[in-house]
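Shown here: the complex without one of its protein chains, the others still in place.
And now, chain A:
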Amino acid sequence: MASILINAIKRLHVSPQIRLCSLNSAAVTTTTANKTINILKKEWEFPPLYTKPREVWIENLDSVEEKKLGLIELHPMVYAAPPRIDIIHSNVIWQRKYRWVSWAHTKTRAEVRGGGKKPWPQKGLGRARHGSIRSPLFRGGGVAHGPRSGKSHFFMLPFHLRLHGLTTTLSAKLAQDDLHIVKDLELPTDESQYLVDLIENRNWGPSVLIIDDTDYAPRNITAATDNLLHVNIMPVYGLNVYSMLKHDTLVLTQAAAEKIEEKLLYHLHSDNRERMKKFKIDQV
């Protein structure tokens, strides 16, 4: 463990990150050594002040081999947020708990059948005094303070922890090279094997979560992922911390990456006092 850390520290080279952002540029084409690269620059409503935008390759899905179609700039507030493992953890705990209803159940001494009669007289036998054979002290008796069914573990994580949970997880995925951006989800075939080969070829982890900005994915990719239980498709509104961690690799379409960025930036910069209020289950 110590050697891993030392290696990690050796590899660190934090370059000065301060620069002024050019805001008024769209697609820039850079020609380097007979190759053209499309760099998609964006105009954000809240541009990053002290950091460079993250530049990520846009890849393709229409061939097994990887082709780089261009570069996209991503906002560092969303895709390079501080990697807070504790916030990720609290999100995972919340996602496990809020839908968990515990059905474990035991009977109390009143619910166990029988036990109405005093087992033996109070005095004169030299035995301990007892009023019921179903008391928790008796074998076959009721359980004191046992679990009662239908116990809800629902709670709501504070709004900003949910918000930062998403930015932190996205940033951690990007920092660990587990986040890839693809142009679109068009596949040339509906064979599952094609997708398996593609994942193998690009060294994506076996399990892949694909996020698109619409509910309807193209037919080929739907058919191809149908039999692959470890490759799943999800719309942007379903994006969550638990699923991102459950899958090794996160694949966003370009539109999805932009939509996630736009929505998270909106909430990071707006007045959220209404959303920050204490959550009530019976709120109207």
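Throughout what follows, a residue touches a chain if its C-beta (ideal position, glycine included) is under 8 Å from a C-beta of that chain, and two chains touch if they have at least 3 such contacts; residues count from 1.
The rule is simple: contacts and distances are computed from a predicted model.
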{"item": "Protein name (UniProt record) of the chain left out of view, among \"TBC1 domain family member 15\", \"DNA-directed RNA polymerases I and III subunit RPAC1\", \"Large ribosomal subunit protein uL15m\" or \"Trafficking protein particle complex subunit\"", "value": "\"Large ribosomal subunit protein uL15m\""}
{"item": "Hidden partner chain, touching residue among A:Ile58, A:Ile88, A:Ile133 or A:Leu209", "value": "A:Ile88"}
{"item": "Contact partner of the left-out chain, one of A:Ser63, A:Ser102, A:Ser149 or A:Gln176", "value": "A:Gln176"}
{"item": "Residues from chain A at the interface with the omitted partner, ascending", "value": "4, 7-9, 11-14, 17, 50-51, 80-86, 88-90, 92, 164, 169, 171-173, 175-178, 205, 242, 245-246, 248, 271, 273-274"}
